[in-house]
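Note that one protein chain of the assembly has been removed; the remaining protein chains are unaltered in position.
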Amino acid sequence: MAESSPVVEIRNLSFSRGSRKIFDGVDIDIYRGKVTAIMGPSGTGKTTLLRLIGGQLRPDTGTIKVDGQNVPKLNYHDLYALRKRMGMLFQNGALLTDMDVFDNIAFPLREHTQLNDRLIRSLVLMKLEAVGLRGARDLMPSELSGGMSRRVALARAVVMDPMIMMYDEPFTGQDPISMGVLVRLIRTLNDALGLTSIIVSHDIKETAAIADHIYLLSGGKVVAQGSTEELNQSNSEWAQQFMKGLPDGPVPFHYPAQDFSDDLLNLDGRPRGAR
Amino acid sequence: MLEYLQGLGHKSLNIFQRLGRGHILLANIVLGLHSLLPRLRLVIKQIFFVGVLSLVIILVSGLFVGMVLGLQMYNTLVDFGAEESLGVVVALSLVRELGPVVSALLFAGRAGSALTAEIGLMKATEQLSAMEMMAVDPIRRVLAPRFLAGTISMPLLAAIFSAVGVLGGYFVGVGLLGVDEGAYWSQMQANVDLYDDIYNGVIKSVVFGIVVTWIAVFEGYDAIPTSEGVSRATTRTVVHSSLAVLGLDFVLTALMFGE
Partner (left out) sequence: MTTRTTEIWVGLFVAGGLAALFMLAMQVSNLSTYTDDEGFDVEARFEDASGLKVRSAVTMAGVRIGQVKQIHFDDDKLQAVVTIRLNSVHDKLPEGTSASIYTAGLLGEKYVGLEPGSSSNHCEDMALEAELEGRDFNAADCVSVPVYLKDGSSIQITQGSMVLEKLIGQFVSRFLTEGDSNKKADSSEGDS
């Protein structure tokens, strides 16, 4: 593994939505062949980070280099060419609801290649076999369970043999069995297909089990990084609170508000939302 | 006072921003139309959803509007002893106005709302985003075929509406009220002009088709990706495109027939 050349290199990234700063000078390196996890409490813009890497959003400042190309500066044509080498698994699968499972997986192939039907069929069946859903090829997305649609979406994301796979909260809302299936799939696909994987998640146990490297994000900054063991042994309060799942710590339990006793005593009853 | 002023400014800025986004989207759709040439199947599929599925409502309304016109106009014309002109009046009202306008309004309600809801839900369920990440431009893959299908279907629907309406007027006028059959058709043929009336009517319906589908597609694409956002966008599509059709109808009529 060429540790010296990250596939994704994010430098000094700032991004804000309205007046809210979501990223404030973030640096992240993602190395080839590794599974890198981006973790952090809800609302830290983890999904936003994936959209920035995919070029769906543009940062305020900073560079996002994917395979040497600065994504925010790419033109339409180059951006779409780069996206062909990226795969992304959306939180709810985002299957195209007007096609059955087979056509969903064949979709990128039909859009981007001139392959004939037989070749497409064998490619699709290969990927379906890999996620264990070859028998479900004729079902419509509405007939699939949440875990199944995520696996179909996974098959679709890798059907073009991408260079980078991005997973947006792959474990959220899964029962333990499909969670286990997904965890194993992500790891085996990464190693078997020689992918580079980025997982965005807040499920520590599952993510920590397969990640080679973890970034902890909070308040728009990288607060800790390292391998799972390094983070577990880290004496950073952030890392401790997050890895152990403590309710209060540097990440406050309370949304910023005025003092509770003041708020209770304030009896003149200002309507909500009045300044 | 200042707050109201600020609110007004905020509202108008929002409107201008939406208008701007709408025009940029239209430009992108039009620029993306060429990519449809090798994949006419996508357009055909959308013509089915947009055009064929609107056919029933268009046929039924066209027939009834024509029949009502026949009845109403007969009662007025007979006072002037001019019931022979029934054919002209029915045909001109349908071809110039009712055909393009009513079918555009029905189209906005039937197909426009469906388009907005479909695209809005695709956005809400991240299907559009997923396409983008699969390096498939949703504007070209999803919006452009629907836009083209709407633009093609609308004039055809309006023509069907008018033709069925003329037949409806014929059934009532000739069949029921006893207007002379020859007079019905010959007066019509003598007074309806191919260019001034029919051609202009077709132009109207093409314009309405473009505007209604554009609004529908834009509202869907610009919808707030929640169920409430999509339902509001759907309502907006029907309201805005109906208003646009009626307003544009006035402008086009003034340009075409106002001399």
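The first chain written gets the first letter, and so on, giving A and B; residue counts start at 1 in each chain.
One rule holds in what follows: contacts are C-beta pairs under 8 Å (C-beta built on N, C-alpha and C of every residue); 3 or more make two chains touch, one makes a residue touch a chain.
As the structure is a computational prediction, the values presented were derived from the model and not from experiment.
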Chains on display which the left-out chain touches in the complete complex: B
Contact residue for the chain not shown (choose from B:86, B:142 or B:159): B:159
Option from B:1, B:37 or B:194 whose C-beta touches the chain left out: B:194
Interface residues of chain B (partner: the chain not displayed): 41, 44-45, 47-48, 51-52, 55, 91, 95, 152-153, 155-157, 159-160, 162-164, 166, 185, 188-194, 197-198, 202
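Definition applied: only the chains that are shown with their structure count from here on.
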Touching residues on chain A, where the partner in the complex is chain B: 51, 54, 56, 80-84, 86-88, 90-92, 94-97, 107-108, 111-112, 153, 156-157, 160
For the chain B and chain A complex, residues of the former touching the latter: 121-122, 125-127, 129-137, 141
